[in-house]
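Complex shown without one protein chain; remaining protein chains in place.
Chains: A, B and C, in written order; residue numbering restarts at 1 for each.
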Amino acid sequence: MPTNLPQTYRITDVIEQTPTVKTFEFAHELDFIPGQFVMVWVPGVDEIPVSLSGPSQITVKNVGEATAALHKLKKGNFIGIRGPYGNGFALPGYKVLIVGGGVGIAPMKALAQYGDKDFTSIIGAQTSDEIFFRNYFPGLHVCTDDGSEGEKAFTTVVADRLLGEQKFDAVAACGPEIMLKFLYQIADKHNVPMFFSMERWMKCGIGICGHCAIDPTGWRVCKDGPVADKAILENSEFFKYKRDMAGTEVKL
Amino acid sequence: MPTNLPQTYRITDVIEQTPTVKTFEFAHELDFIPGQFVMVWVPGVDEIPVSLSGPSQITVKNVGEATAALHKLKKGNFIGIRGPYGNGFALPGYKVLIVGGGVGIAPMKALAQYGDKDFTSIIGAQTSDEIFFRNYFPGLHVCTDDGSEGEKAFTTVVADRLLGEQKFDAVAACGPEIMLKFLYQIADKHNVPMFFSMERWMKCGIGICGHCAIDPTGWRVCKDGPVADKAILENSEFFKYKRDMAGTEVKL
Amino acid sequence: MLATDFLGIHLKNPLVLAAGLLGTNASILKRVAASGAGAVTMKSIGPKPRAGNPNPTIISFGDVVMNAVGLPSPGYMNLDREWEGLKGIKVPLFASFYAGSVGEFAEVAEAIVPHKPALLDVNIGCPNTKSHGAIFGKDPKVAAKVVTAVKEVSGKIPVMPKLPPSDNALEVAKACVDAGADAIAGFNTWGPGMVIDINTRKKVLGFGTGGVSGPAIRPLMVKKIYDLYEAVDVPVVAVGGITTGRDAIEAIMAGASMVEIGSGTIYRGMDVFAKVAAEMESWMRENDVKSIKELVGSAH
Partner (left out) sequence: MLATDFLGIHLKNPLVLAAGLLGTNASILKRVAASGAGAVTMKSIGPKPRAGNPNPTIISFGDVVMNAVGLPSPGYMNLDREWEGLKGIKVPLFASFYAGSVGEFAEVAEAIVPHKPALLDVNIGCPNTKSHGAIFGKDPKVAAKVVTAVKEVSGKIPVMPKLPPSDNALEVAKACVDAGADAIAGFNTWGPGMVIDINTRKKVLGFGTGGVSGPAIRPLMVKKIYDLYEAVDVPVVAVGGITTGRDAIEAIMAGASMVEIGSGTIYRGMDVFAKVAAEMESWMRENDVKSIKELVGSAH
């Protein structure tokens, strides 16, 4: 019998990664595949999908009501967790390029840390303050929009260059959809298999409400994803539009 | 999760053991310990406790409504089975005297056939016509009240003699309560551990309705039994009174 | 830590054996008392000897338990030996009873009262007969009449009607409290439900239908207890699908002062009471909760 009920665990540590991003460690270890996510219940507030950055760890950017409430929680407070859900990264070959943008750095850290591949990594943010988890990424290239750390460039530009210079078996990425849109074109140009962790509005997280299903395939981000490959991405709604909480289409 | 729902299986064979006793084989094999019973549902009629005479077999005497309805069923009809329930025979030592009286022969056949002991057996009935399962019992002594087969004697008389002649590690028995009452005294006299399969009115069969619980220990025939040892039998209601379907006491 | 009192009855823990499970005779009641229950309830006592429904009367599968035992009882006039046997039982003894008319409820209660049970548990909720039980618990006026009649003969013994889980349970509860009920228990079994054996196309239970209990109905129970707690001013007792310490605490947080366990005996054995008590204690220790009272209704 599947159990999909948030279990509340105490927060054992809160790590301020950046002015807007915190890592929450909780008193329970999950058996997970990097790229899988959990539904995180902020008791009394909301429940939101968050990728695991480790077996007992989530890393969250404060962007709205639920994440702000989460950011207020301290060591000893309870958070609810159900999952892990979704497919996680299943990557072909050995030499893999990791690209993480913004808080999308978080799931890529789990891949870099627990994945058994030869990784080269690119992580990027607007400014150096928003870069985190530097130590977990092998072969790291840092990019910032303002040049405050590493290259002053988008991650996609660096990716294009590296993919031109070396032969990679796969590109694994997470970040803003606009970043992934460009990365899709670049990976496609270099003919490298791509695996992107995608986001859509989630309710059940277990593939039964249909809310996160995309056009035209009905591929469910929560159950069949969140990691999509080229076959899923191409000719899909990704990079074009999404659906909000009511199910209404919203242009991207 | 425990499943205690009658599963209906087709009857694969009906064997007329005696004018009043039939064996029903059903299309399902149960993992059982000799002495365990099943609740047998005669669809639309009643559900009654019956010991297993084999893994896919019950042997039933026609004594009332449910058993009469059961006796009408033919090969291909369905009966419902839930179980096996209860403790079954857990016998000490190696040399065991089996005593089966009337339809009480049925569970003892299972013990004789599947038990891993050095058995000597006594089976008895009023007349030769009512003796069955002869071939399954090692070291067999047959008794009939009318002398039409074997010794003209009660099983208890033969038991008394055998227990006097040889040293047994245990007596295992099933039969009318009056037979077991005398057998209790005989086994006690010879100081041999006794294991008797007992009967009380059953509803749940799984130890939760309390209907088959005996005085003064609250030992449940269905769950803690049906096989009782001396500690359970002595100073109990057994051989004195029982409770009917309503729970009212009935003298024996 | 688990000790509490309920209407002046001292309980070593708030876990009570629910009516109709294991409580059929004195011997087994004493055995349950010895296996950790805070109090035990006798199988509902009837106005006359009654055999109950034909078997199958009790089935279970997954989280569902169903029964249509149908209130078998030797009748109150045939219980002297059980009362005798119950003397000296180590935990408070609750007496559940049913009847076929308002007057008969008083008659049965009157016969029970001299034996001084700690509580009168009035069964107006059983769905498994055509003439007793739930038919008295579905109409607020009828339920109130039963309570009034029982209160007239109950003396100092507290009276607790145990309701069926009907849509109008809150109204029924309020009417009972207005009529003098000292506490409200919720609930008897749900539905009833039905299981059909597809091979034979026959209803499995001898009565055709059966009340549903067990973990399957726990969330339904919790919601109704939550509402009852806000609706009435007397203590509320939760019954339905409780099998773990977590479940018991949940029901208490919803508003229950005491919880009963019935079907839990199927899932965790007769010593479910000791197990649940241990789980509650360990949670309370971890969470620095000192008493049951501070938990009652704390989810409101």
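Methods note: a contact is a pair of C-beta atoms (placed from the backbone, for glycine too) under 8 Å apart; a residue touches a chain by one contact, two chains touch by 3 or more.
No experiment lies behind these values; they were computed from the predicted model shown.
Visitor: Any idea which chains on screen the missing one touches?
Guide: Checking the complete complex, the chain left out touches A, C.
Visitor: Which one touches the absent chain: C:49, C:85 or C:193?
Guide: Going through C:49, C:85 or C:193 one by one, C:193 is the residue touching the chain not shown.
Visitor: Which residue numbers on chain A touch the omitted chain?
Guide: Interface with the chain not displayed, on the chain A side: 1-6, 8, 39, 41, 43-48, 78, 80, 82, 202-211, 213-218, 220, 243-249.
Visitor: Considering the entire assembly, which residues of chain C contact the chain that has been omitted?
Guide: 62-64, 66, 166-168, 190-196, 198-199, 201-203, 209-210, 212, 215-223, 226, 246, 249-250, 253-254, 283, 287, 298-299
Everything that follows uses one rule, which is that only the chains that are shown with their structure count from here on.
Visitor: Classify the chain contact graph as line, ring, star, complete or other.
Guide: Shape of the chain contacts: other, as it matches none of the listed patterns.
Visitor: Counting contact pairs per chain pair, which pair wins?
Guide: After counting contacts between each pair of chains, the winner is B-C.
Visitor: Any idea how many Å lie between the Cα centroids of chain B and chain C?
Guide: One centre to the other, that is 35 Å.
Visitor: Take the average of all CA coordinates in chain A, do the same for chain B, and state the distance between these two points in whole angstrom.
Guide: Spacing between the chain centres: roughly 65 Å.
Visitor: Counting in whole Å, what is the centre-to-centre distance of chain A and chain C, each centre being its mean C-alpha position?
Guide: 51
Visitor: Send over the residues of chain A in touch with two or more other chains.
Guide: As it turns out, chain A has residues touching two or more other chains at 1.
Visitor: Can you list the residues of chain C that touch 2 or more other chains?
Guide: Residue numbers touching two or more other chains: 62.
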